[in-house]
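Complex shown without one protein chain; remaining protein chains in place.
After this line comes chain A, so read on.
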Amino acid sequence: MALRVFGLNIIKNNRNILQNVGKTNGVPTNQGAAAALYATQVTVEAAPAAVQKQKVSKAMKSYLKRANEHDEFMKTQHLEFQIGKRHLANMMGADAETFTQEDINEAISYLFPSGLYDKKARPTMRTPDEVFPARKAAEFDETGRPFHSMFYTAKPNFFQLLHDIVEETNKLNDLEERMLRRGNKPDENQKLETAGFQLLPKEHLERVLVEQIADIEYQNFSNSMERLIASPYAYKSKAFIERFLKPLIDQSKQLEVPKPKIDEQGRQYITTYECLRKTARADVTVRLPGTGKITINGQDISYFSVEQSKEQLLFPLHFCDMLGKVDVEANVEGGGTSGQAGAIRWGIAMSLRSFVDQEMIESMRLAGLLTRDYRRRERKKFGQEGARRKYTWKKR
């Protein structure tokens, strides 16, 4: 009995150390907090030396050996990283003490320029803590008895999380029932705002839990979180929910709107280069004020013989109520009719942003006019008749 208590104490000490580390790092985001909360229970620390004198189970012995090895390994890695950093700083003629990760990245991309397309494949240098992911600490004491009641699920942190979510949900349901009986209504002003947030993606959650989870398990997580968030009293457990939310980028303010320039005649104009669609490429100039004149490769709108393409050109103009108020000049090459029309449509829409208000820009975004159409022709596959169609199957 004494033994078990002793073991627990060691683990607790480790936790404290780790928590302090988390604090000194000063991670302000809520994911950071979530990560710290789980990391306290999971990261490997130096093996407790005092334990080894007692009678130790086989599992604990092998764990201690592994932990020691890992510690040694990490120590040498850290040392190597520090030396490498100093060398880099010397090479770049900077002070080694104040050389940050950003400086390292810059130095690496300068010294080892890489033409590889995938960013993951390019040379990098990061701290060993990032390169070698955190591993779990001992989940059992010297006698081999697990600490966690869900140890034998093999994913104790994940199932504990599901358990916690359900507990929160039940709490809120009880609260709702009590409030209903009293005739109270949830506070509308405090309502939980989740429009700009997203649940932690699977990879992120795995990092937080230090456990690999299957797709279906992530589905279970997101379903139960959604049920929790849907509760009218969700704001009561805001702190819990926010640990598993990630803020999204505001789409409406993502792209900067260019300032229009002034031409010789004193008209404002904007040129959008590289308007791409399928294999067509265009550059589009929009001038304000204008009379609605459209010039494509020196011709007017009859450059397109197909009705649908003409309609496409007028779509953004009509949508913004700018038909007849601006002049459009476009040069297109490559591609077919609909590709060229699509390229010019995108160019007009992008250029028009400079001449309309913010509300209209958002409206255009929602109508899908400001998104680049990345779809290309799908290639034919061997053993198939086309991209998707298979040859007729004959048994014999």
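Everything that follows uses one rule, which is that a contact is a pair of C-beta atoms (placed from the backbone, for glycine too) under 8 Å apart; a residue touches a chain by one contact, two chains touch by 3 or more; residues count from 1.
Following the convention adopted for this analysis, contacts and distances are computed from a predicted model.
J.: Can you match the unshown chain of the complex to its UniProt protein name from these: "MRpS7", "Beta-adaptin-like protein C", "COMM domain-containing protein 8" or "General transcription and DNA repair factor IIH"?
T.: When "MRpS7", "Beta-adaptin-like protein C", "COMM domain-containing protein 8" or "General transcription and DNA repair factor IIH" are compared with UniProt, the left-out chain turns out to be "MRpS7".
J.: Which candidate, A:Phe81, A:Phe240 or A:Phe319, sits in contact with the chain we can't see?
T.: Final answer for the missing-chain contact: A:Phe319.
J.: Per the definition of touch given earlier, which of A:Gly84, A:Gly144 or A:Gly196 contacts the omitted chain?
T.: Residue touching the absent chain, from the options given: A:Gly196.
J.: Hey, which chain A residues sit against the chain that's not shown?
T.: Contacting residues on chain A, toward the hidden partner: 195-196, 198, 248-252, 306-308, 311-312, 314-315, 318-319, 338, 341-342, 346, 362-363, 365-369, 371-376.
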